[in-house]
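A short worksheet on the structure shown next.
The complex appears here without one of its protein chains, the remainder shown in place.
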Amino acid sequence: MLNLAVQLGSTKTPEAVLFWILAPLAVLAALGILMAKKAVHSALLLAWIMITLAIFYIAEDALFLGIVQVVVYTGAVMMLFLFILMLVGVDSSDSLVENIKGQRASAIVAAVGLGGLLVSLVGRATLGRSAVGLASANQGGNVQGLAEQLFTKYVWAFEVVSALLITAALGAMVLAHSQKVHSRNNQRDLSIARFRGASLAAAAGLPGSGVFARHNAVDVPALLPDGSPAPTSISSVLEARGDMITSKIFELQQKEEEEN
Amino acid sequence: MDLSNYIYLSVILFTIGAIGVVVRRNAIVVFMCIELMLNAANLAFVTFARINGNLDGQVASFFTMVVAACEVVVGLAIIVTIYRSRRSASVDDASLLKR
Partner (left out) sequence: MTTSSHLVYLIALPLISAALLLLLGRKTDKWGHILATLVSASAFGIGVSEFFAMQGRTGDARAATQKIFSWISVGTFKVDASLLLDQLSICFVLLITGVGTLIHIYSIAYMSHDHDRRRFFAYLNLFIAAMLLLVLGDSYLNLYVGWEGVGLASYLLIGFWNQKPAYATAAKKAFVANRVGDVGLSLAIMIAFAQFGTVTFAGVKAGAPHASTAALTAIGAMLLLAAAGKSAQFPLQSWLGDAMAGPTPVSALIHAATMVTAGVYLITRSNFIFDGSSTARLMVVIVGGITLIFGALIGTAKDDIKKALAASTMSQIGYMILASGLGPVGYAIAIMHLLTHGFFKAGMFLGAGSVMHGMDDEVNMRRYGGIGKLMPITFATFGLGYLAIIGVPPFAGFYSKDKIIELAFNAGGTKGIILGGATLLGAAITAFYMTRLIVMTFTGAKRWDEKAHPHESPILMWLPMAVLAVGSVATGFLFNSGNSLVNWLAPVLNSRNEVGGEELMKPIVVSALALLAVIIGVGIAVGMYRKEVPVVAPEKVSVFTRIVRKDLMQDAFNEAVLMRPGQKLTEGLVKTDYFAIDGLVRLVAGIFASTSTALRKIQNGYVRSYALIMVGGALALIATIWVVTL
């Protein structure tokens, strides 16, 4: 059975106000992570939750952790996430249609069951105890208190964690590093490739972009002799991103008349 | 307000994170959900520290953060590697075990 009504000692009213405003927002944000189609939205919502948690930490007399939460998580880890998102494609949106049968339903059942049991267990573990509060533990300052713990009681774990950090850094470097299979193409190679290609159309080099000065030149296609835009004159990355100025507006007036 | 509310919030966030790990296909989002679960655990640790009146919970939370940072670094590196070779960050596409 669930022991939801656990009395652990009350807090002051301001904290309660803070909690009841921020906690529902955090839960909503968490649900938003689940629902968001775009990964970047999820990342922003996660950042919000992390800041909320940082505020809770500070409210719970864990000043150091609150600051670290903001600096390390929201600052470093989330930036890392965003970097990767940019790398992978910031605009790609995921399909939320489930294609493994029964996955979603069983996930919800299992996770809710897990949560319920956890609540029950935690409640059972804390039953009949009253909160001590950190007033005495933080007497000499929260940071000093933590430092004392870290470098006395937990010094061994601290050293091990440092080794872990170095290993992770090295591992990330090894994973991200890609060995070059062949040397980079130089001008001579590119020239040969143009002339040996399937057609000689590109032998003279790709047409340059940016004919009309009133636009940002790189995203404006060059015009072919007949007035139609040359798609090869625009970087394929821009094209894929949809950052290309539509070529229609540059077509000759005469051609439009013909079409009409 | 009762301190156990923090615990309940922690459990709710943890549960949502678990659902996200299982349900979402984008590897990066999955990772975010794992971070969410870790954060939820941290919240519980901090609350336990307050209940028990000592800093052990906070130290545990601190270590969790460090480990989480390591995990994110390596995990994201793996995602980048997979993306580089397969042009996809979907965990369903990396189902070579099936074939």
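Quick notes
Note that the chains take the letters A and B in the order they are written out, and that residue 1 is the start of every chain.
One rule holds in what follows: contacts are C-beta pairs under 8 Å (C-beta built on N, C-alpha and C of every residue); 3 or more make two chains touch, one makes a residue touch a chain.
The model shown is predicted, which means the values in this text are computed figures rather than measured ones.
The undisplayed chain touches these shown chains across the complete complex, A, B.
Listed residues A:Leu117, A:Val160, A:Val174 or A:Val218: the one in touch with the omitted chain is A:Leu117.
Of the candidate positions B:Ile7, B:Val21 or B:Met65, contact with the hidden chain is made by B:Val21. By the touch definition given at the top, chain A reaches the unshown chain through residues 100, 103, 106-107, 110-111, 113-114, 117-118, 120-121, 124.
Residues touching the missing chain, restricted to chain B, are 18, 21-23, 25, 91-92, 94-99 (touch as defined at the top).
One rule holds for everything that comes next: only the chains that are shown with their structure count from here on.
Centre-to-centre, using mean CA coordinates, chain A is 13 Å away from chain B.
Across the complex, chain B meets chain A through its residues 1-9, 11-20, 22-26, 28-29, 31-33, 35-36, 39, 42-44, 46-47, 49-56, 58-59, 61-63, 65-74, 76-81, 83-84, 89-90, 92. Across the complex, chain B is touched by residues 4, 6-11, 13, 15-16, 19-20, 23, 26-27, 30-31, 33-34, 36, 39, 42-43, 46, 49-50, 53, 56-57, 60-62, 64-65, 68-69, 72-73, 76-77, 80-81, 84-85, 87-88, 94-95, 98-100, 103-104, 107-108, 110-112, 114-115, 118-119, 122-123, 126, 129, 131-134, 136-138, 142, 145-146, 149-150, 153-154, 157, 161, 164-165, 167-169, 171-173, 175-176, 178 of chain A.
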